[in-house]
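Working notes, structure below.
Left out: one protein chain. Kept in place: all the others.
Here is chain A:
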Amino acid sequence: MYVYQEYDQQLLEERVAQYRDQTRRYLAGELSEDEFLALRLQNGLYIQRYAPMLRISVPYGLLASRQLRRLAHIVRTYDKGFCHVSTRQNIQLNWPAVEEVPDILAELADVQMHAIQTSGNCIRNITTDEYAGVNPREIEDPRPWCEIIRQWSTFNPEFAYLPRKFKIAVNAVADADPALIGVHDIGVQLVHGANGETGFQVWAGGGLGRTPMTGAVIGEFVPWQHLLAYLEAILRVYNKYGNRDNKYKARIKILVKALGADKYRELVEAEFAELKDGPMTLTAEEVDRVKACFTDPDYRTVDTAEVDAKLASDKAFSRWYHTNTRAHKQAGYRAVTLTLKKTGRVPGDITDEELEAVADLADQFSFGELRNSHQQNMVLSDVPADQLYALWQQLDALGFATPNLGLLTDIVCCPGGDLCALANAKSIPVAESIQRRFDDMDYVHDLGALDLNISGCMNACGHHHIGHIGILGVDKKGKEFYQVTLGGRGDKVSLVGEKMGPSFEADEITDVVEKIIHLYVEKRLENEPFIDTYERIGMAPFKERVYG
């Protein structure tokens, strides 16, 4: 992972001092609520329903075991002993005290972590494929580019007070969208030009939230040297012309849609023409410096005979292997996902002791590194096949081996009304109710690939729009209701789902999901996944089944 230089560390320490002073002035009454609001949000601190929430940045989801151990210490010391993996690959604390946040930041800075720009109207954490660097389908490792964008966006003086939040994702897989670039403010797609040179197709204007939509291609091929200049051009146009009167119309997607992609491109190209070939131009030397932080670990030759035998003889192990592990670019290795989705666990939640156990596993089995996924799971990316059985046994004991990755019960779910002040409805009990209804793992496996996402409000932290089945909590006259969308995608492509119809009460929603599933089972062709059946037969039969 990225190796901090002295200046990176210095910057974090100066940030801790700055934020400590800001907190002091707020507590002393020298900063108004509104003034401190903007400052604390840029530091990921929300004041929530019962307590503040602190969102800790995990750049493109990547964590080292020593950082996991520090997180364990922090959640034990400053919180209630658990934290939450968010859908933007970050870590959230649910119960920190405002006055202790500077101390938490100091603890984080010790291990090269921070909460910079994890909220507020600025450029947020850069996200990517949780299998970045080991995915056999990627054309190039996207992580160095994520890091280069991270540095450019960190305390970028021009873009700290944008009209609204701004999310950038990077994808390096040609025929799928594991980073969800289609629904980001900017999506960066790594491509190779005619002569094999690296470049980027740059999307803008995607986003979930209140007005979900997929973005448009603004830059067809941006040579790698000009990536930052191009991003800066997009941001400058947005900073100048994005709506600042109405926060619900302030995202870049509204501007791109209002102007049209062609006009937006024209404005960007005019800015870009000025920046191109200027001092922002990336140098091969700098790119190589960053790339050198993401070289392959010390892979060895792996004898797979034993694991092959285990796969043939141990059904439970085989199911886990085929569900929760993924192909690796390196022969003999697998990427292993720890599903934080066992029934009874709040999706994405993990305790201090579990963090420490996972850190040990990362050290023992995967070169001391781990990734958070946007599906709120964790990934050990480099596990030799001959260690898989031993790892599986340990994961099973920890409750991280539930073989449901990418299946119905691997529910993506925001904290919702149980914790979040923005939420209109609870989401965690809905997830649990669905998991309990579908408690037959054979049946869940028979259903196959199925993304079910739940958000407690239209801010869409649970990414409900891109769930094959999406559930959105809404408030009607003080009562919780749930709206269902079908046909969203965050897999091969990013697509916004279609609303099914009137919303349902909390005690109806699990039955509704079951009806949708039953219809799918009746209508599917052999080996046809849910989303393909939906795209083939459309909304009408589902609607008829549910409302009829």
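The criterion applied here is as follows: a residue touches a chain if its C-beta (ideal position, glycine included) is under 8 Å from a C-beta of that chain, and two chains touch if they have at least 3 such contacts; residues count from 1.
Operating definition for what follows: contacts and distances are computed from a predicted model.
K.L.:
The complex has one chain missing from view, so what does its UniProt entry call it, picking from "Oxidoreductase probably involved in sulfite reduction", "Malonate decarboxylase acyl carrier protein", "Sigma-70 family RNA polymerase sigma factor" or "Histidine kinase/HSP90-like ATPase domain-containing protein"?
P.N.:
For the chain missing from the view, the UniProt record says "Oxidoreductase probably involved in sulfite reduction".
K.L.:
Among A:Asn195, A:Asn246 or A:Thr283, which residue is in contact with the omitted chain in the full complex?
P.N.:
A:Thr283
K.L.:
Tell me where the left-out chain touches chain A, residue by residue.
P.N.:
Counting only chain A, the missing chain is touched by 7-8, 10-11, 14-15, 18, 22, 31, 35, 38-39, 121, 151-152, 154-163, 236, 239-240, 244, 274, 278-280, 283, 285-286, 289.
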